[in-house]
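Take a look at the following structure, please.
A protein chain is absent from this complex, but the other protein chains hold their places.
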Amino acid sequence: MKQIPKSTWIKIRKKHFFPPLPFPKVKKGQERAALEIKDKQIYIDENFLSQISKKMQENDAIEALLDHAIAHYTFCPWDFATYLKLYAEAKKVSKDKDIAKRATDYFMDVVVDTYCVKEKESNIPSLYKYMEKGKIEQVMCALYQKIWGKDLNVSGFDELVRKLMRIPYINKKRWKEGIRRFTHILKPLLEEQIYQPASSPFGGHRSLFSKDSIDKGLMELALSSSSPQAFGELVNDFKEELKEKGFFGNEVGRGRGQESMANILYYMKLAQRYTLSLKKLPEKKSGSIYPHSHSPWEIEKPYQDIDIWTSFGKFLPGLTQVWNRREGEILYLEEKVPNCLIIIDSSGSMTDPRRNLSYAVLGAACACEAYLKHGSKVAVYNFSDAEVGGKYLLPFTQDRIAIYKSLCKYFGGGTYLRPTDIKFFECDDMDIFFITDMKISNFSDVVSYFNNIENRVTAVHIGESIHSQRFALSVSKKNNISLYHVQKREDIPKIVLGKVKEYLHQAF
Amino acid sequence: MKNPFFEFKDFRPKKREIPLDKIIASKEKVMDALIKAYDRLVEQEAKELVWLVSYHSVIRAYANAEKSIKDMQYGVEDIEEFLFEIENPSRLPYPIMGLCGLYISALCNHIKEKEIVLDLQNKNINLHLLGYRLPKGKRLIVYGDLGDFTGIGLNGGELLVEGNAGNWTGAGMRMGKIVVKKNVGRRTGEDMVGGEIYVEGKILGVGNVRYGRIYEKGGIVSP
Partner (left out) sequence: MRKSLKNIYDFISDHLYFYRPDLEINGEKYNSTLLFSLLTTVVQGKQLIVGEPGLGKTTSAEYICSVFYQIPLGTIWLSEVAGHPEQTEEKIVGRPNLGLLNKGIESVVWSNFVQLPVKIVDEINRLPETKQSIILDGVDRGNWQYLNEMFTNDEYCLFATANYQDLGTFTIIPPMLDRFDVMVESKHPGANISYLIASFYKKDELLRHEKYERELNKLLNDSKLSYEIKMERIEKVYANFSKHLEKMGLQPISKQKRKAIRNKIEDMELDLDANAFLRTLISELSFCYKYGQKRANEKCEEGCHFTGYLCHSIKNCISNRFPISVKLYAKALAWFLGDKQVNVEHIKTVAPYALSHRLQWKEEFIAIYEKETRVDPLPIYLAKVAVDKVLERYGEQRESIKEALAVAYDISQGKQIAPLEGDHPIYWEIKRDLGGL
């Protein structure tokens, strides 16, 4: 098996400003792709190398391939979030996910190759000149001839090239409009070639990304998506790839209030953005004070705490030491963060979390993340018209997916909360997180229930109404109940985390 | 105190250029000029960003559009790209579709190419007044849907719409040919004095045609 010379790798790394990538390897691939990049590991195909080295210096070919591979990490797309943004723009034009994916792949290749040729004085043009090319690669080469000023042995495609060459490939800020135009221009050709296997000589780009990069990408996508639907549309296009990385569990079946994994992923990623990071302090003060450390004695200071042993039996300023005392620390059973019951309203007056961003689900998700992070369990009582079965009860669990599935359920019916259902969860060690718009038909029962419990309750109401004012008035005398009002998305993490943070500090 | 920038005193940046840079630079120049001209037109015509279509306002706006693009050097690709810029709020914050249509019509009418193809598919724009006074010898092919007043005042050219057109299609046309592959709206051919309109889909309503012919799905509907 061939090896890549170390000096070549050092040279290329220096050229690209020392990317955090492992030493590339040569291996026998099965497809005709010259490169495979999987989770940051670059593989160069041995067969391709043997073929191309008949026409150009092997080392030059290796350098060119490495330039291309590294530029995918250092320039385009850099991470999964950027890839998704590019893909989203391509899909707006193509309306078809396979065409959008191919267009994105080709666009990224043009970007990185042009970047390498311009900024890194790469041998990539020679590679294109001598490698085998399908129809689209010939169009790309014709384009490269124009924009790089190099002869790549390709003729024709003048009209396409005339349009393609006007796209500012290296300007990152204009990639979004660039890929739209690129897809628009290439769409007929891509449609023609749709049934041909993807023939990019540099291989596909789907396995470029590690799980962490995908996770971050999904988080950014959730933040920037206009709605859960928009998020879901994109994410579903990458279902297979995400499943491979373990992001999609089993899809749920049909039924009232069911939700999709994409929806769950949306709220999960949004909530994870606001996760608390608190540290436990497993100590308690004993109440008594004990000698702890020394400090120099000064004449005005009292003499009772002088340590005659460390003072060498002398009463001299600068030599004599006194004991500083502090409260002793005793170990005892660790205080755990209590479990949390989330009561969430999914009646018709609440936002449908599948269509638009639901503050209720997001708020509940943030609270859920905070408790799970500290090893506590979370239960969910999702209610609409509980009297006629519009409810879902999830017992205490640490299964994140199950919790999110329960939170994302949307019944959209009337609003009736059965306090007797809550008794199903009751235990001493339990916080309650209650999120609703307070438009509950049996409002007085609910108020009466909360007035009679001693658990710590965080009640969050969405929007302003007379009911929320009544609730506030009814529970105003209760010290264990805190009421918050959410008007915009940014309020949620601040309120939720603020109060929960207080709780968690109080635990210690 | 020692000069904190001392180590960089002899640094001179390396400017590496490839043909793409020149292409983009010259294209940007043309695009800037086109956008500037359009902005001038909006300033002249639209009071508080409102522009109402009327017989006189269209004539005046078109005349102003012609004035603003006079002596400008541009190609078909520039017009196509201008269509993309209409969707870009950072470049064109005030796209008034009627004025855009007139402006693009002026650009098409004055370009040296005989055939112009514009692709409006997958674009979030609904151009009105496209094809205004398209002269003889010019062929304008549009992929996608158009808005109202398509091809009004056509002056001998050929307008082919591979999609739908709105109301008042071909109104006031003098001569030439309009072909619409899908449907058109009401008042089609209103006040037309010559030429032909072929609609391969449905016509919602025919206007008051003076002279000229209108065909629907191959059959003549006017006269």
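Read from first to last, the chains carry the letters A and B; within each, the first residue is number 1.
Everything below uses one rule, namely that a residue touches a chain if its C-beta (ideal position, glycine included) is under 8 Å from a C-beta of that chain, and two chains touch if they have at least 3 such contacts.
On a predicted model such as this, the values are computed, not experimentally measured, just so you know.
K.L.:
Just name the one of A:Ile194, A:Leu319 or A:Leu473 that touches the chain not displayed here.
P.N.:
Considering all chains, including the one not shown, the answer is A:Leu319.
K.L.:
Just name the one of A:Gln57, A:Asn153, A:Ser293 or A:Gln487 that touches the chain not displayed here.
P.N.:
A:Ser293
K.L.:
To test your reading of the contact rule: which positions on chain B touch the chain that is missing from view?
P.N.:
3-14
K.L.:
Name every residue on chain A in touch with the hidden partner chain.
P.N.:
The list for chain A reads 6, 9-10, 13-14, 16-18, 20, 23, 74, 78, 172, 210-212, 215-216, 219, 272-277, 279-281, 283, 292-296, 310, 312, 314, 318-319, 321, 324, 490.
Assume only the chains that are shown with their structure count from here on.
K.L.:
Provide the C-alpha centroid distance between chain A and chain B, rounded to the nearest whole angstrom.
P.N.:
43
K.L.:
Which residues of chain B touch chain A in the complex?
P.N.:
Against chain A, the touching part of chain B is residues 16-21, 23-24, 27, 77, 80-81, 84, 88, 119, 122.
K.L.:
Which residues of chain A touch chain B once you look at their complex with the stated criterion?
P.N.:
These residues of chain A touch chain B: 92-95, 114, 117-119, 121, 146-149, 162-163, 165-166, 168-171, 177, 180-181, 184.
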